[in-house]
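With one protein chain withheld, the remaining protein chains of the complex are depicted in position.
Order of writing sets the chain letters: A and B. Residues in each chain are counted from 1.
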Amino acid sequence: MTTASTPADVARAEKARVTDGAPRTGSSLGYLRHAAGKLGGALVSLFAVLVTSFFLFRIIPGDPVKAMTHGVPTSAEQLATLRRQFGLDLPLWQQFTDYCAKALSGDLGTSFQFRAPVGELIAEKLPATLLLTGVAVVIYSALGLWLGTRSAWRHGGLGDRLNTGLALTLWSVPSFWLGLLLIIVFSVGMGPIPGLFPTGGMESGTGETGLAYVLDVAHHLVLPVVTLVAVGYAQTLLVMRSSLLDEMGGDYLTTARAKGLRDDAVRRRHAVPNALLPTVTMIFINLGHVAAGSILVETVFSWPGLGGLFYQALSVPDLPLVQGLFVVFAGAMILMNLIADLLYPLLDPRVGR
Amino acid sequence: MVMVTKAPPRPAPAAHRALRLLLASGVTAVSLVAAPGTAAAEDDKSAAPKTLTVAVSQSIDSLSPFLAQKLTSTSIHRLAYEYLTNYDAKDARPIPGLATAWTPSPDKLTWTYTIREDSTWSDGKQATAEDAAWTFNKMMTDPNAATANGSFTANFAKVTAPDPRTLVIQLKKPQATMAALDVPIVPKHVWEKVGDFSKFNNDKQFPIVGNGPFVITDYKVDQYIKLKPNKTFWRGAPKFDELVFKYYKDGDAAVAALQKGEVSFVPNLTPAQADALKTQKNIKVNDAPGRRFYALATNPGAKAQDGKTFGNGHKALLDPAVRKALFLAVDRTALVDKVFQGHAVEGEGYIPPRFGSYFWKPADGQKRAYDPAAAEKVLDAAGYRKNAEGKRVGKDGKPLDFRILCHATDPNDKAVGKYLTEWWGKLGIGLKVECLDSVSDPWVKGDYDLAFDGWSVNPDPDYVLSIHTCGTLPATPKDTGATDNFICDKEFDGLYARQAVEYDAAKRADLVKRMQSRLYDTGYMNIMAYPNALEAYRTDQIASITTMPEAAGNLWGQDGYWSWWSAVPTASAAGEKESSSSAGLWLVVGPAAIVLLGVGLWAARRRRSTADDRE
Partner (left out) sequence: MTSTKPTPASASSLTWERRRSTVARFWKAYRTHRAGLFGLAALALIALLALTAPLLVGADVQSVTQAPGTALESPSAEFPLGTDQFGRSLLGLLIWGARISLIVGLLAAALSVAIGTLVGIIAGHYGGWFSTVVMRITDWFLVMPTLVLAIVLATVMSRSMWTVVLAIGVTSWPTTARLVRAQTIAVESRPYIERATALGGGHRHVMSRHVLPNVMPLVLAQTTLGISTAILTEATLAFLGLGDPTVVSWGGMLQDAREAGAVSSGHWWYLAPPGIAIALVALAFTLCGRAVESVLNPKLGVGR
């Protein structure tokens, strides 16, 4: 998620976004109206994504048929057969209506290069991406929350400075580069360090079952997850830290302290829950990002997920597959944004219901 | 039985997961120095089967022989199905495959193949001429079944199997390539149940019924393809217990896996990788003459068969003098030295030298050797003078600025582009290197001046020659033809037509050489190099393996199945040794690690809870 935007940037955009249009009226009717609005917006966005993905990828230069048959003895008749099989001989408007009709019934078409239904291909790769990014997001969110809280509580101190400094430095590192370095050091082995981890892939493919298989996958998971966590946790940390600092300036904390509550109790019961709010929404937004965001790490570690599939599909271009993946990537973002929007007013204690 | 990828594994029990974490943190690194690789997974196997693992990067387009076109797929089909003929590992001459003999009729229009009796499908049924006839007839009658290999049957009039041992193919016109029909023969009794050949991928039911040296037993998209030896294979069963093609989308990851012994073989190395691997123990680098040529192609003015020209190729390139000057300023030896780091042979004729019978090189007077001074003279003489800024200008007063199409995914294109820019810059000619993921679009439209070109040449050169004939030009500018570079030359076409019907091998070879000479003289292409095949394998896993050509040849992408069929495992294969040693190690390290881990976890827990409560 190197490319999402700077951590501080996200934090502020997040504030601008969630405070924009969250219901301030305290009624459940207001919430329903808010929810309906957001839901409608999400549906419109999704439809726009469907349409865009068709035209966006049609402007990619490149003749899929010619690209796929390059270097293979192919006659003009064979080229024509392929074109017909792929539906590329039809006029553009007809391709578009076919696409729309199919997409609405949940059929994303058939991949050119794998000759398999796009939906099936995506379903096959989705678990790998979900596993990788899911584990990474959970770990870096937890890590970010924990370190962010510590940092904010002792802000300005040496610990805080080291903490944020390290996080920012790691955030500035290109994730693919970090991945390559980790491969050199921990996979290939360097000097006294032995090659502890596999160089790529999700499983050894030696036919393990049960526990052995789980361990095998976990073993393959370590380096890619470490890469994603190292590069990603700064966001959570900084958002948590700054929102906690905001909360700590709040009057109610002074009141709480005045009531004689101990510092850590004040923190745990009042400041942290409030500060969690923007962080949690941001984590959801991140979840939306992850599908697309792991393209790099999946490429470096040969992880059999959607990111690698997308990149491969793009170079042909395998139109149905890139379209389908784009819809999935954008759809994930829309869905997670929607969840964040719907959750926000429910979680915000200041928005009484 | 391609299933949806296994569901995300449930979280491992704490102790085991923690073991991994401990490994990760490197706490036990020192004690584990001796146990690289995937240790835990192997400790339950006492007599590990000998597996040959090949690193691949290219995806399978389809496992159906009627659809598959990519090299990985066709290589695997070579292993799983017998073709009528095969190519000798020594010199690539046609030798018996499913057919034991083949003879043309005196009128050259009927070929009779004798089918062998000792080839059985892996489900026990006998492979017969009927299977072959059905395969070809299917391709001739169903365009979808002709998707991959239709070009082989385009000239077939009728295919019959008068008896189980005899296959008769009748041709429309004579065809010299009848001993080089690279078409997998499939079992009729399995395939006649298939409905739509454009949709059937042959990847739902394993093992896949075949009669080649291996049987495909499992496939997971972009993860692996597994094959088991065919014990009843007529030429003798392969020696390894299993052959696995494992996916590494990243070349460095594949090499790292080779160094660790995770894979036995890695193809397509870069020069730097090959040099680094050469010095390593238990690894042999195979640096063999390749079957590819790597060339510079100029746009000869794209045109269609209806006579219409199209595209925006630079007009100055229609002048033979300009092309000659450009090619004279290309230092091919420098490219071999610098770009290929010596792992290539300087280019001369169209067909690489490994195909000895067809190899041709220009005579002394004919050759365009590197000579920048001569290039300057040629341009001066042809009237392309330098202007005030030192740029050559054409007769229309415009400077000579060319574009070259480069494949963004090919490092060689980008590297050679850098050299060309500087060499031609000195001549006063500008060059813009335009790199694209898919160059096919401008290429098909004729919207290019120069382009990097390259083909892998088959033992039978018919196809790579055919793509320079007028007959392969697109019918109209809107169509796509099979043509490589829009070259259309009557003399070349005449020679092509003659070799296509010449059944005498020596005479045909002579015609092929004359075609290359003509192609060289037209000056539309400059063959810069024949890149070597750079590959490496582990000698502690593979004891011996046959290259093709046998003397000095490649292992990956052979025309036959020689490499994997012939590979002999090392007496004590590495996998076996590793697992036993690591199993022993685990007995010692395991308990120690668990204790260490428990302490670690407890400490971390404590710290966290104190952090939560007290700070």
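In the analysis below, a residue touches a chain if its C-beta (ideal position, glycine included) is under 8 Å from a C-beta of that chain, and two chains touch if they have at least 3 such contacts.
Note that this is a predicted model, so its numbers are computed, not measured.
Q: Please pick, from A:A123, A:L181, A:A265 or A:L346, the residue that touches the omitted chain in the full complex.
A: Touching the chain that is not displayed is residue A:L181.
Q: Of the residues B:L436, B:C470 or B:A497, I need the one that contacts the missing chain.
A: The missing chain is touched by B:L436.
Q: Can you list, in ascending order, the chain B residues touching the missing chain?
A: 251-253, 255-256, 259, 269-273, 275-277, 334, 338, 341, 406, 408-409, 411, 414-415, 417-419, 421-423, 433-437
Q: What residues on chain A make contact with the chain left out of this view?
A: Residues of chain A in touch with the missing chain: 2-6, 8-10, 12-13, 16-17, 20, 41, 44-45, 48-49, 56-57, 59-61, 151, 155-156, 160-161, 164-165, 168-169, 171-174, 176-178, 180-181, 183-184, 188, 190, 241-242, 245-246, 249, 288-289, 291-293, 295-296, 299, 310-311, 314-315, 317, 322, 326, 329-330, 333-334, 337.
Please note the rule applied: only the chains that are shown with their structure count from here on.
Q: If you average the Cα atoms of chain A and of chain B to get two centres, how far apart are those centres in Å?
A: For chain A versus chain B, the centre distance works out to 35 Å.
Q: How about chain B: which of its residues touch chain A in the complex?
A: 2, 4-10, 12-13, 16-17, 20, 23-24, 26, 29-30, 32-38, 40-42, 44, 51, 59-62, 67, 69-71, 143-144, 146-148, 150-151, 154, 198-199, 201, 220-224, 226, 244, 246-250, 252-254, 256-257, 259-260, 262, 409, 436-438, 440-444, 455-456, 458, 463, 472, 474-475, 479-482, 608, 611-615
Q: Would you pull the chain A residues touching chain B in the complex into a rising list?
A: 60-63, 65-79, 81-82, 85, 110, 113-116, 121, 123-125, 127-128, 130-131, 134, 146, 150, 153-154, 180, 183, 187-189, 192-206, 208, 211-219, 222, 226, 264, 268, 299-302, 304, 308-309, 312, 314-317
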